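So that we are looking at the same thing, I have put the structure below in structure tokens.
A single protein chain has been removed from this complex, and every other one stays in its place.
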């Protein structure tokens, strides 16, 4: 099967053993995003740290892609600045629209999500948590786009 | 042109010299019917006579077919009983749907309207006054269908 | 020959000439979302455009006459298909609009009555008071739920619903209808569970309190013989595209005296009687509800779809689907870790078979099936409350139609096993 491109070992691994899943009690902003087509859901919380970076916590349900993507997001965006996080979000969107080549420095394991770009209906799954982070981060920091 | 079938001399004659056009002041029921597609209009009044027949008067505007048809209606249905009039209405409908052969005894000059059946969009014009009569006659007599 | 000749049927559907993904045979199990279209339907639509195209009910020239004739003949064909009179069939863009047309009739009658504006004779049946009740079921498609929620939000009416039993049936005792119950709207067949509801029982309860009954027939008219004179309901709504017809057309059937009593919904050209700047009066149904230039080509295409189904025989269509459903239910029962959501026996149920696979999300199941050329639908199927009721985030759903056969069912069963293997779940 060709699907191995999308379901790479590393993705399945994040799916089966998600990093950082579970909500922290402290938060400045909480958002709840859903994929109305399939019902995937995520609740995501963001809290500014003293150093100006943003702590993130989340809980979610959904398919392997959306779960793995959230786990990867936690690896990449927990305790980074708004600017770093935002540009990672921009980059993953561009990657999934095949507008940019995957950049491992920015996305870490997230570059393994590049296979999702072949399946337009799944792109939303991969982006769900990242869009939620952006939304929450804007609310928590008051920074616009 | 083939149109001569529809625009027979006798139709054009009724159109140019309509019989009985003009509303009488006395009436038991008045109706106003329109053909919403083209704006043809007729106001038609019905009054029972002492002998149980129904007097009819009308005023209208519209195309040659609707005007001629109203003039013919006046010839045929002024001072006839509800039953006679109703069966004439049924017959002209059937004739225009090609379900019955024209019957001169019932329709008089109205049999010349048979050519209208070729042009479905004009059937409404030919029937406008007859449907109005039926409506008014039912109201004036309280007879149902 | 009492069965459908699937090979012959498939030959009528151009889409089966193509393959999907890596040159796989197309196993189309998503007819519950939309059906494929036979050549005959596409030809009928094209013939309309190539030879008779004009705006219907608007011209006196020959093309306009021909277009109008074709449109009204299509209405008559479609009406006959459900045992109705042509004038009681309203064309809409889809079933969703048809259901909204009914819900907005209540809204519009209520608002006009409150301002003493002219209303058709009999419109009182559509006037709601604060606290009046509208009843739906917990298995409704969003199209038969959200419009009623909206109506309640705008009028102060109260939405209530019939709950579901654990095995996917209506729990008719879960609520009482009251004298405040004005309308009961339910689906004939659930698009997620496959359940075919006991319409007669609901009608009996509704009649006892003088409530109107609306039936969402999206999943029944395409799949079984439906005769409105036997159903006893007041309205039925369905879509053309799920029964071999074109996209962009749906139908509402209503009892003649009720349609006549309803104020218009969408207003504009062709639905009027007279228009002044100050006010207007309206045509009789069905025109009253068909404002603007209508989808005449689509009506002609839908009539061709009806002809196609009639030639097969709706009894045979139903029997064919029943057999495939039975096969599918058996096949799924044989896979460890697979649970069917909805009735597990092919009794009073249609061909929509929803299931979950332990340890696998439906999206992932659907993806693996897709890779094998098997098109199913995954998600909440526009019936989110049903998912909640059965405690699943979503399901995978297969639906069968006239062009499916035993091999398609077998492909589904094997496909699910392949998905389990791929993700390392199951046995």
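Letters A, B and C mark the chains as written, and numbering starts fresh at 1 in each.
By definition in this document, contacts are C-beta pairs under 8 Å (C-beta built on N, C-alpha and C of every residue); 3 or more make two chains touch, one makes a residue touch a chain.
Remember, predicted model here, so these are calculated numbers, not experimental data.
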Displayed chains contacting the withheld chain: A, B, C
Option from B:29, B:44 or B:63 whose C-beta touches the chain left out: B:63
From C:277, C:311 or C:347, residue that would touch the chain that is not displayed: C:277
Residues in chain A touching the chain absent from view: 34, 36-38, 119-122
Missing-partner contacts on chain B, residue numbers: 1-3, 6-7, 12, 37-41, 61-67, 119, 122, 125
On chain C, residues whose C-beta touches the chain left out of the figure: 14-15, 17-18, 20-21, 26, 28, 30, 33-34, 36-37, 42, 46, 49-51, 53-55, 58-64, 92-97, 99-100, 108, 111-112, 115, 117, 138, 141-147, 149-150, 153-154, 156, 159, 161, 239, 241, 246-250, 264, 266-272, 274-280, 291-298, 363, 366-367, 369-370, 374-379, 382, 384-385, 388
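Just so it is clear, only the chains that are shown with their structure count from here on.
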Centroid spacing, where centroids are CA-atom means, of chain A and chain B in whole angstrom: 76
CA centroid of chain A to CA centroid of chain C, Å: 37
Multi-chain contact sites of chain B, meaning residues that touch two or more partners: none
Residues of chain C touching at least two other chains: none
